[in-house]
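Yeah, one chain of the complex is gone here, protein chain that is, but the others are all in their spots.
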Amino acid sequence: MAQFQPRDPEYAARVHASFALQHAMELIGARLMVVEPGFTEIHLPLKPEITQQHGYIHGGVVGMIADSAAGYAANTLTAADASVLTVEYKLNLVAPADGQHLVARGEVIKPGRTLIITRAEVFAIRDERSTLCAIMQQTIMVMHGKKERTA
Amino acid sequence: MAQFQPRDPEYAARVHASFALQHAMELIGARLMVVEPGFTEIHLPLKPEITQQHGYIHGGVVGMIADSAAGYAANTLTAADASVLTVEYKLNLVAPADGQHLVARGEVIKPGRTLIITRAEVFAIRDERSTLCAIMQQTIMVMHGKKERTA
Amino acid sequence: MAQFQPRDPEYAARVHASFALQHAMELIGARLMVVEPGFTEIHLPLKPEITQQHGYIHGGVVGMIADSAAGYAANTLTAADASVLTVEYKLNLVAPADGQHLVARGEVIKPGRTLIITRAEVFAIRDERSTLCAIMQQTIMVMHGKKERTA
Partner (left out) sequence: MAQFQPRDPEYAARVHASFALQHAMELIGARLMVVEPGFTEIHLPLKPEITQQHGYIHGGVVGMIADSAAGYAANTLTAADASVLTVEYKLNLVAPADGQHLVARGEVIKPGRTLIITRAEVFAIRDERSTLCAIMQQTIMVMHGKKERTA
């Protein structure tokens, strides 16, 4: 993985504060566990409310944490007074999300002033075995001078 | 829009029964409102629990209803003893999901025996004005002889 | 299809001049046949040099004309002193490109100051029958003040 130098020394606190305001992440039970320059990790425990008809975690929920993990990976590299938004992403669901919890890892592939290109991988963890269940490729836009709402 | 002839005369009941088992759809408050051959419509009222940090409906939630609307559009065209799963999708978020409710419309573009290609559009409705907020292109796989769990 | 008002009254001449400089389009034999606000059409006659191992037009060549048709559709809506570049696209190949010629239609879905979201469809024409062979969803970036090279 590439090494990135964050512009904002307070990037981790800023990203955690933004995540804390995302009610949708709280609704599904997602937690932001790792925040490093150009990288984040989101964990999601299985609960019945987030399943689909076969009892696995819903593909849409898999997409939510992949999108967020990669978007916040981009956000770690922006200036303090910038915010990010998802332009688009493409998600392949490669195995059922059959785990006691999911781990989404987002990373920056190519940082740019206006656009940041990222990738994410989601793993289903069951009894300490990890299975790749989704991969994502994403485009993030940086909004300069539009600080994230943090309270 | 293309006209499709469903193989299963009970397609609508089958699709509604499958949707009813998706706890994740219930969690976010999504409702399956229209089910026609090759087409479905999902409605989602705004509630604080599904928002992001700016108060709009979360992009991941927009993706969830787009994915489901298009996936169920494909499901209307399968045989009674087949189920579907999302192989992949690509979503562009083209405007904030700033509405009192969202409407996701999924439609089949190209039906095939093994793969069905679909599209979805999501609109944000505010005071009777409708704004396109997302477009999606999706690949669905048909699992023959693997009936959807419906109870 | 949406109606768009071009900012540059000379958009058609500008787009044709840019297309004429794309040696890769000449190499495959592609011709820009229709240029309207937010819409273009590219035609491509079959020739052995652009086929794949089964004798159909190569999927990569299908992607080239889809990408160009949609990118130039975006370009019709920019100011005279702006250029465009493809950020990304997603292409589904839904049928073999089995035709005496191909027609790619690109259209703008959502114009924006920095990003323009487009779609394209490619049809294979054989004996006056038209078959949809590819659909594409694309993100275009506008480079303000960076005029296209036109000579």
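When the chains are written out, they are named A, B and C in that same order, and each has its own residue count from 1.
Here, a residue touches a chain if its C-beta (ideal position, glycine included) is under 8 Å from a C-beta of that chain, and two chains touch if they have at least 3 such contacts.
Everything quoted here is computed from the prediction, not taken from an experiment.
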{"item": "Residue among B:Arg14, B:His58 or B:Lys90 that touches the chain left out of view", "value": "B:Lys90"}
{"item": "In subunit C, positions touching the absent partner", "value": "18, 21-28, 48-54, 57-61, 63-65, 67-68, 85-93, 148-150"}
{"item": "Residues in subunit B touching the chain absent from view", "value": "87-88, 90, 114-115, 139, 141"}
{"item": "Positions on subunit A where the hidden chain makes contact", "value": "90, 92, 94-95, 109-110, 112, 117, 119, 132, 135-137, 139"}
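The rule we apply is simple: only the chains that are shown with their structure count from here on.
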{"item": "For subunit A placed onto subunit B, the superposition rotation in degrees, Cα atoms, nearest 5", "value": "180"}
{"item": "Interface residue overlap between copies subunit B and subunit C, same or different (over half shared)", "value": "same"}
{"item": "Top chain pair, ranked by number of contacting C-beta pairs", "value": "A-B"}
{"item": "Rounded Å distance, subunit A centre to subunit C centre (Cα mean)", "value": "33"}
{"item": "Computed distance of Cα centres, subunit B from subunit A, in Å", "value": "23"}
{"item": "Between subunit C and subunit B, distance of the C-alpha-averaged centres to the nearest whole Å", "value": "29"}
{"item": "Shared interface positions of subunit B, touching two or more other chains", "value": "90, 92"}
